[in-house]
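All protein chains of the complex are present and in place, except for one that has been dropped.
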Amino acid sequence: MTDAAIETATRPKLAVWKFASCDGCQLSLLNCEDELLSIAEAVHIAYFPEATRAVVEGPYELSLVEGSITTPEDVRRIHEIRAQSGTLVTIGACATAGGIQALRNWADVEEYRSIVYAHPEYLSTLDTSTPIASHVDVDYELRGCPVDKGQLVEVLAAFLGGRKPRIPTYSVCVECKLKGNVCVPIASGQPCLGPVTQAGCGALCPSYGRGCYGCFGPQDSANTDSLTRQLTELGMNSDDIVRVYRTFNAGAPEFSAASEAVAVASSTVPAGGES
Amino acid sequence: MDDIRILTPTDLGTLIVELRTSGFRVMGPTRRGDAIVTAQIRSVSDLPQGVGDTQEPAEYRLHDRDDGAYFGFAAPAQSTKPVFFPAEEVVWRGRRDHERGGHFTVERDTVDAAPIALLGVRSCDLRAVQIHDQVLSARHFRDAHYTARRDGTVVIAVACSHPAATCFCASLGTGPRPAAIDPQTGQPSYDLLLTEVIDDAGHRFVAEIGTDAGRELADAVEAAKGTETDRAKAIEITDAAAARQTRAIDRDNVHGVLKASAESTRWEDVASRCLACTNCTMVCPTCFCTTVSDVSDLAGESAERHRVWDSCFSADFSYIHGGPTRESTTARYRQWITHKLSSWQDQFGMLGCVGCGRCIAWCPAGIDITEEAAALGRMSVLGSPASAAMT
Partner (left out) sequence: MTTAAADARVRDSGDPMVPRRYAITRVREDTRDTFTLLLDPVNGETLTFRAGQFTMLHAFGVGEVPISISGDPRGVDSDGNPAPLEHTIRNVGAVTRALVNAAPGTEVGVRGPFGTSWNAADAVGGDVVFVTGGIGLAPLRPAILDVLNERERYGKVLLLYGSRTPGDILYGSEMRRWDDLNDVNVQMTVDNAPYGYKGKVGFVTELITRAGFDPRQAFAFVCGPEGMMRAAASALTGRGVPASRIRLSMERSMKCGIGLCGHCQLRELFICVDGPVLSYARLEPLMKVREL
């Protein structure tokens, strides 16, 4: 072997996999312009169709998995990937919570399949969109739609350094306050999912004066019942509240339950009546 | 000191120029978007003149004032806490030397900043600085960066004339007029204390001298001599401000009430409302909990240790191998309010609350510390938690 080949062989192999998703999280990796060279030096990018056609056989020391499980073929493939991966990290709301396509979990798949496709009989799909962790063991999850570049680099640095990545599970409010942002719902009355949403984005939307859309999914101690009351007080109607919980992380258990609680409450309360 | 001076609004501008010329970084209130925040003041035009606020549980709004007051508002969105105790700072930087095996070096980060002039600091927030002095700078181990930043601070306090509905400093004896002497150190609390007066006689600031440095500042701006009548007017304003406060904490009993309430049924009630979002701790001017965050590069060659604000409302805060010791929001809220209103007294000889009301206004669920303390008080008087729960 050449020196370069030996060197390549000793670097850990990285694979990037895609399931039902928009590729945005993979692009976040390519967007790490400043760090991309160091990443390429530190790991051997062995499988990454979004970036290169070259394919190196597994096993892979580190697998990044984007997207959710929506077909029987996905289920087979994710088990195969797990089997040949050392550390497996899911990236993005699709992979960690089923993504926006998890809205199908509340719909009749049979029905829209027959409307959308000319030959639905050629289609093999599941009734649900589920996160990767519903099917195989996952070592770490990176939330967000898309994931945060900084967290992606952190998970790589931690993997290379043999340590646990620092992925905070507290609320977006912490990041807002650390940055010196003024609280959006308190000071301007806009609804904000920040108090029930996990940090990691650097409080991106509130930093621009917008409420949080919850794209990082539920924080570790999310109290959605309390937030629902606050959203109501800020003037949101039940349909809108159901909708804010059912976006990027509709399939996250806490947001899913919160949306159902609001939907049930609004359907059982007759107009002007008591619960 | 019975030395009263009168500053005009023009003198206030001169005072800022004077402080900046003397090398101070002037920090004070300014308007940023939807809120008044504490930031660097470069000239008198940075002050939020003609801006007022209303604060209610989970609500903060600014409005225009027609009297041109510079300090016609209550507690700004954030206190002066970040001035001396920033949300994140580097403790040390280190490098690993791969050539020499596992060798590494670390270098302490040092603070090299201009001395601070706090302009327009409110009594509540000034008291919070005094409390932080005790917590961070007066015990066996000190926070080196805090201590360095506090060195040579000049304080131009402004007595509070417009408390918000969320304020309760009067009940805690921490405002609206600051005590002249820090009860813990015996040192003067401020160099100058201004009270903004707007009446038929005009727009002016009654200045009370706290230190020689304060007197020199007043001399430097050639502030006119005032009289006891002017001081009486100033006191009348803060007395009225105190009288307008509607919220209160029972200062004499709250320490014992919290200590006796560890098993109260009230905790479940408040936890059903608490979002565990950490906002109350992040806006609290006395909350001092921090964590360390080690940041390293991809190659693992350089690393930095950061000191970052942390909150007892996060699950990770109390984590030890096996899980957090305070798993439930119930336990976390109990920890926070018990620390503020009771165990702080045991630790530092004072309460950890200054009555600024920020935790009430900036709580997205509108949880009110005064209401929770009062409810716990009522329930503990009633006797057993079981009988209290039935009422």
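In this document, chain identifiers A and B correspond to the written order of the chains, with residue numbering beginning at 1 in each.
Here is the rule we use: contacts are C-beta pairs under 8 Å (C-beta built on N, C-alpha and C of every residue); 3 or more make two chains touch, one makes a residue touch a chain.
Note that the coordinates shown come from a computational prediction; the quantities given were computed from them, not determined experimentally.
Put simply, the hidden chain is in touch with A, B once you look at the whole complex.
Of the candidate positions B:T8, B:T54 or B:S343, contact with the hidden chain is made by B:S343.
When the missing chain is restored to the complex, the residue among B:A148, B:I198 or B:C289 that touches it is B:C289. Screening B:R326, B:K340 or B:R358 against the full complex identifies B:R326 as the residue touching the chain left out. By the touch rule set out above, chain A reaches the unshown chain at residues 161-164.
In the full complex, chain B contacts the hidden chain through residues 91-92, 94, 96, 101-106, 108, 135-136, 139-141, 143-144, 262-263, 288-292, 294, 296, 300, 303, 310, 312, 317-321, 325-328, 330-331, 334-335, 338-339, 343, 346-347.
One rule holds in what follows: only the chains that are shown with their structure count from here on.
Distance from the chain A centre to the chain B centre is 37 Å, each centre being the mean of its Cα atoms. Those residues of chain B lying in contact with chain A across their complex are 32-35, 37, 58-61, 77-78, 82, 87-88, 272-279, 282-283, 293-294, 296-300, 308-309, 311, 313-316, 329, 332, 361-362, 364-366.
Residues of chain A touching chain B in their complex: 35, 38-39, 42, 153, 156-157, 160-161, 166, 168-171, 173-174, 177-180, 182-183, 185-189, 192, 194-196, 209, 219-223, 225-227, 229-230, 233.
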